[in-house]
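One protein chain is absent from this view; the other protein chains keep their places.
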Amino acid sequence: MQALNTVLAYAEEAAHHLETDPGGFVGVMVDWAWLIPVVPLVLMFAIVFFGKRLPLKGWELAEGSMAFVAIYGVALLIANWIEPFTVEHHVEIARIGVLPGLGDLVIEWGWVVDGLSIMMYTVVGVVGFFVFTYAKGYMEGDVRFTFFFASFTLFAGGMLVLVSSANMMQLIVGWELVGVASYLLIGHWWEDHANNAAAIKAFITNKIADVGLFVGVIIAGITVGSFRFTDVLDAVEAGDSALARVGFWVGLAMFVGAMGKSAQMPFHVWLPDAMAGPTPVSSLMHAATMVTAGVYLLGRMFPFYQAEGFGDDVKLWIILIGGFTLFFTGLLALVQDDIKKVLAYSTLSQLGYMTAAMGAGAYTAGLFHLFTHAFFKGLLFLAAGSVIHGVHSNNMSDMGGLRKSMPTTYWTFLIGSLALAGVFPLAGFWSKDEILASVKADAFGLGSAADLVLVLAILGAFVTAFYMARTVYLTFFGEYKGEGHPHESPRVMTYPLIGLAVLSAVAGWVLIPGVSEGFTHWLEARLHNPLDGPLHFESIDWAVAGIGTLMALLGIAAGTRLWYRDAPTQLERDRFRIPVLYPLLEHKYYFDDVYMNGIVKPTAGPIARATNWSNNVIIDGVVNFFGATARFLSRYVYGWADQRGIDLAINAAAAAAGETGSVVRRVQTGKVQQYAGALFVGAILLVIGFLIFG
Amino acid sequence: MSWFETGWGLSLTVFLPLVGAFVVMAIPKARERLVKSTALAFALASFGTSVAVTVLFDFGGAEKFQMGTDLTWIPAIGSRFHVGIDGISLPLLVLSTLITVLSIVYSWNHWPEPHNPKAFLVLILLLATGMAGTFVALDLILFFIFFELVLLPMYFMIGIWGDRTMIRPPGFKREVETRLYAAIKFFLFTLFGSAFMLLGFLALYFKADPHTFDMIALAEAGRAGVFAGAFGGWVFAALFLGFAVKVPMWPLHTWLPDAHTAAPTVGSVLLAAILLKLGSYGFIRISLPILPEQAQDWAPVIAILAVVAIIYGSLACLAQTDMKRLIAFSSVGHMGFVMLGIATLTDIGINAAVIGMVAHGVITGLLFFLAGSMQHRYHTREIARLGGNQKLLPILGGILAFTVMASLGLPGLAGFWGEFMALLGSFNPLEGLSLGLFRTAMVIGAIGTVLTAGYLLWMLQRVNLGEPPDEWTGKDLHDADGFELAAWSPLVLAILAIGVFPRIVFGATDDAVVNLVKSAFGG
Amino acid sequence: MSFGDWITQSENIVFLVIALPMVAGAVMVVTSRNVVHAALTLILTLAGSAALFLMLGAEFVAWTLVLVYIGAVIVLFLFGIMITRAPIGRDAVRLDHRRRWPAALVAASVFAVIVTATSLAFPDTEIAEGVVRTDSIGEVLFNRFVIPFEVVSLVLLAALVGGIVLARKDPE
Amino acid sequence: MIVNQFLVLAALLFSLGIYGVLVRRNAVLVLLSVELMLTAVNINLVAFGSMLQESVLTGQIFALFVITVAAAEVGIGLAIVVLIFRNRSSSNIDELDLMKW
Partner (left out) sequence: MFDYHALAPEIIIGVTLIVALMLDLFVPEHRKYLVGAVGLVGLVAAAFPLLTMAACDKLSFCTEAGARVMFDGSYVIDDFALVLKGLFILAGAISLLLSVSYVESDRYYQGEYYFLIVASVAGAVVMASARDLITLFIGLELVSGPAFLLAGWRKGDVRSNEAALKFFLIGVLSAALLLFGMSLVFGMTGEVTFEGIRAASAGLSREPAFILGVVFVLVGFGFKISAVPFHFWAPDTYQGAPTPVAAYLSVGSKAAGFVGLLTICYLAFGEVRDIWGPALWVLAALSMTLGNLTALRQTNIVRLLGYSSIAHAGFILVPFAMAAQFDDVALEEAFFASVTYLIIYAFMNLGAFGAVIAGSEKAGSGELDDWAGLSRYAPGVSVLAAVFFFSLAGVPPLAGWFAKLVMFRAVFADGADPWAVSLAVIAAVNAVIALYYYARVVKTVFMDAPPATAPIEEAVARPVAAPLALALGLTALVVVVAGFFPQILAFFGDAARALALGP
């Protein structure tokens, strides 16, 4: 029975222990942490096969899996807070050959339990738990209720596979799994081809970026001889020259992959379209977790990017792309009417913040923003969903004055908005402040680039507050402009809002420089060579904090100036008609006027529209162009090369043979004397041939 | 079980279907049920023996040929009945027997016109012998026989049960039925290739001293450099022609779309799942070990053709309006990855090739099953006319979506490993091969995966999603029935299992491949 | 040897005397516009060859030739001519093809090739005189060549049987 | 008396025979031409025989066999000609091209 033995008895578990290895109960928890991704995946199959028969149509299984993850994650979080530890486990899946000088190339399943992964477990688990609860109500009576939760659980599983992976192959597996889940969920209502188009656009855009990830992983894996992050990072630490030689390409390629998932320019085009999916999906995947996978990857590989001579040349790219993304996508949010689109662009801009932070060496800050953003952006989407649920429309032009009819939604949405805008003491304030501070600190010494990004980031803070204010006012203030009577959503939807609202408020307090620095400690524990230069700050950089807050307040103020009026003319004012503002300017300070015409109008108006236009026309245009070219090319290749060229050659040869045949036949005249002639001539020719050539 | 391990196991696996074919012939046509069950019984028996072989196989020594025997067969020309399996052939052997069983199960109540199950089953059983035999043969002539044995049944299968729509092939004056054109085209292409392959075999035979057709002995001779130089080059070219037609490699692929499209469902399945593998297996088993030097000369050519096939196949797929034809063209691309893996001449690449072959067999086989069943229900393959299949036939649609995902190389499903590791291997091919070329190939191949995803998802969108067209609403289209599910579920499971736990294949192949590469290229 | 020496040998003159009519007859056979004449002139050629055999001392062959051919075969031919009512007129058109030249060319080239070859091989090999006695022929024929002899009898038998079947007129 | 003179004569007859075979339309005439060719062969054989004394007998016996076979051939040939004439009331062989290509 060697068969079964060899195939199944692989159980040589290589536990790769780093600094600290917890014993006792924590140790057990760590060793069983592989359940975190596996449970949702298994339950996913359970839902597919038995979901329909269950009383709650399989929702209970999904929710159960998320509860499990959330509890497990939080437990690990607490344990890790108390006493930081870092453990990896590896299980060999297959050997796929020998690399000269490097030994067998092994494919492994592995799970890593450290601050970073635990943080992600927690985020996915907790936010997921709330979103799933919410979705129960949101998706009530949907045609594919069960299938929806199956895919949703698949996503959760894939995301956990991704974040728990100890090696790059497994990372790719999770990476693609969430991609597929995203494809399935964006196209959840596939009766409408627009949704399918959006789904495919998302999948393909990511796939293109994944080419980068694949290439990066391949190069790194082959050069190091292993796919484990630890081995790659060890090589970095050891200054492996082979790896250094390809360092730049590895770093760049992997970053391209990250740009895809985290929707950085120019790969961001898929995210707004992805709003075609149900709102819970947008909330959990396209705001809280999935889109942060790229940032997570950068965090996982952080030492690689920080190390001299390896990925450090890529840092410049990272910070610049992050900076531009955060600013320009933020502007786009200003001109959206679809509330989800607003949030989508806001997400893009926040992702830009994280990326820029990573580029600036703000490891902790970037991940911290990831952490807080997950809560309040998840919250905002859920709240928006609640609104949509009540109004049956995505457009803010159909909303307004909802704060009376939907109080809970209103308050939670408000908290989320403030947190996003970075208002003290909500979560956003701390993380955004941390980012600004680190960019200012410029740990990598990127110089002017860092300064530029700092400016962009600060302006971004203003823009963020500005468009959030607009959203809040257009949605909850003024007159109701839609049909029907909007009503508050059921409890199953509102409770998650409340829960997330609380988290959005307090989540920031886990990292208050000089006060509580647990967050930093979990994350730093994993880094091999702690950064030279400030990773976190002993005390708050008051200057930066001040400017940031100021910008936020300015934004809110500008928003209030423009949109705080419960008049039917609200919409016109949305077009930035001066008349409404005029009295103010007349009666008050004239520089308001200058301010408006000089800054707001151009900013919010032409420039944003131009950006929007360029976005829709140029970048989408490019994408579509490639699509079209491929189609055309294919038609040509197939129609001509294949069907005509090669086949024609073949058939022509055949036909030629046939023709020759029918020509040769003619020799057979049927005249016996000609046959006789052939007899003699043939004989003579043979002889003569010999007499001549013989 | 010693008798079993000294050749009988393999011989039974190979020849039980043949015996079955003759038995079925003996049964009167009228007794259809008996005919079916007999055929199924023999196929199952063959599958069972192959499983038993797997169980008894010594995975510890997967690089050695096992379970084999070496008997006198044609002393007059020095050819022997020499069979055996190693880690490379084992998975393919099992795959071929499995697919045979599934084909018969599927056919149970899906009969293409003209009905006549008896003849159809006889052909399937003959095919089974040919396919299984090719994977166990260790004597060139024996290999040749099995390699060719599949031609006749497939010719009849396409020609008799094939698609009857009229087409006008380029360069033709009048229209012909698709089946007729495709059948003869398939037949001529393959025979053309194999004729030259045979010449190559003979040249090897006479060059070797002592003269022999034995693959193992020839491989040793090749290592010793007996076939070095121009001679070997010509021989490799001849073998290349034979195998490349079968794979098929661009530009020798044009028989494939026609054959796949015209063939009845089971025919397409067998073609895609097994027959294509005979070619790539030939490269791994014969060309590389026996002519290592020439293999290194040719590797760049193969790599280039493979990459062309990947891109070209994908582009051609984008242009298809016929579902089955699209799937057929996708085979061109997927086999391109297999050949790219082989071209690297590294153990990683060849491992990739083998698992790629297995995965493609399972996945594309399933795809053709599904396409066949859909045609069975809609009576059309026009993608334009289909739509909303997911709504009309939820189960079938679901399996289709799953298979498409597998086919576009989704990690965690079977298709991924072959593609990704082919790229992995081509990042650093055997030393001596041009790094630049192969790394370019790697990148282009990676882009190819994008295109693959593109056309597959697009196809899925047009066929499976959206609102069903009016012409189908109200029609009672029954969803997948028991026989179909019985035939498909093993494949679905295989796709999952291999994807999650590739060790199922690598566990067998790795040692064998490493040994092959080491002994052939000192790698 | 030169033509002068050759022509001065008496037997060669005899040879010429025999050979020239033979050739003439042969030419008549292939050109004559009258079937019967063609058949009759063949006799001339055959008789000439018989005479040559005698010169060469092959008496038995010579007389067999006379008996078999002139005695039997030619008669057979004449019968054939009568039965098939071959045109006995004087119009060559219906006896010959129009394209004579290609045929002549082929024949000429055959002649040229053969003559060159043989002349190269036997420039002037003398033929020794001497008569072969019939009994010695019989002895060899019935010892060493008995198998062909028996077989040729079968050939004749088969030809006879088959010929009758084909040539006879079937009763309707 | 040299052998070549016989050979040349034979060659001449042989070639004339060929000519006849090729140009004659009437089947009987073609057969006559064939006889010429066979006669040429006989002359060859006998001449060679007496050229190389030791195998003089072989040559002559060969010639005898040829004569016999020739007779048989004529029988067969004429039978066929008669048959054809009976069916087509013509013995012109160039009209026989029902089967061609």
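Note that the chains take the letters A, B, C and D in the order they are written out, and that residue 1 is the start of every chain.
Convention: a residue touches a chain if its C-beta (ideal position, glycine included) is under 8 Å from a C-beta of that chain, and two chains touch if they have at least 3 such contacts.
These numbers were taken from a predicted model, which means no experiment stands behind them.
Contact with the chain that does not appear here is found for just one residue of D:2, D:23 or D:40, D:40.
The missing chain, though absent from the display, is touched by one residue of B:28, B:75, B:210 or B:474; that residue is B:75. The chain not displayed touches chain A at residues 654, 657-658, 660-662, 664-665, 667-668, 670, 672, 674-676, 678-683, 686-687, 689-691, 694.
Residues of chain C in contact with the chain left out of this view: 113-114, 116-118, 120-122, 143-148, 150-152, 154-155, 157-159, 161-163, 165-166, 170.
Contacts to the hidden chain, counted on chain D, fall at residues 3, 14, 17, 21, 27, 30, 34, 37-38, 40-41, 44-45, 47-48, 51-52, 54-55, 58-59, 61-62, 65-66, 69, 72-73, 76-77, 79-81, 83-84, 87-88, 93, 96-101.
One rule holds for everything that comes next: only the chains that are shown with their structure count from here on.
Of the two interfaces, A-C and A-B, the higher number of touching C-beta pairs belongs to A-B.
For the pair chain B and chain D, the distance between C-alpha centroids works out to 64 Å.
Per-chain CA centroids place chain A at a distance of 38 Å from chain B.
Of all residues in chain C, those that touch two or more other chains are 97, 102-103, 106, 110.
In chain A, the positions touching at least two other chains are 673, 677, 680.
The residues of chain A lying in touch with chain C in their complex are 673, 677, 680-681, 683-684, 687-688, 691.
Residues of chain B that touch chain A in their complex: 54-60, 169-172, 185, 188-189, 251, 254, 257, 312, 314-320, 329, 346-348, 350-352, 388, 390-391, 405, 410-412, 416, 420-421, 423-425, 427-428, 431, 442-443, 446-447, 449-451, 453-454, 457-458, 461, 464-467, 501-504, 506-507, 510, 513-514, 517, 523. Listed in rising order, the residues of chain D touching chain C in the complex are 1-9, 11-20, 22-29, 31-33, 35-36, 39, 42-43, 46-47, 49-51, 53, 56-58, 60-61, 63-65, 67-76, 78-83, 85-86, 91-92, 94.
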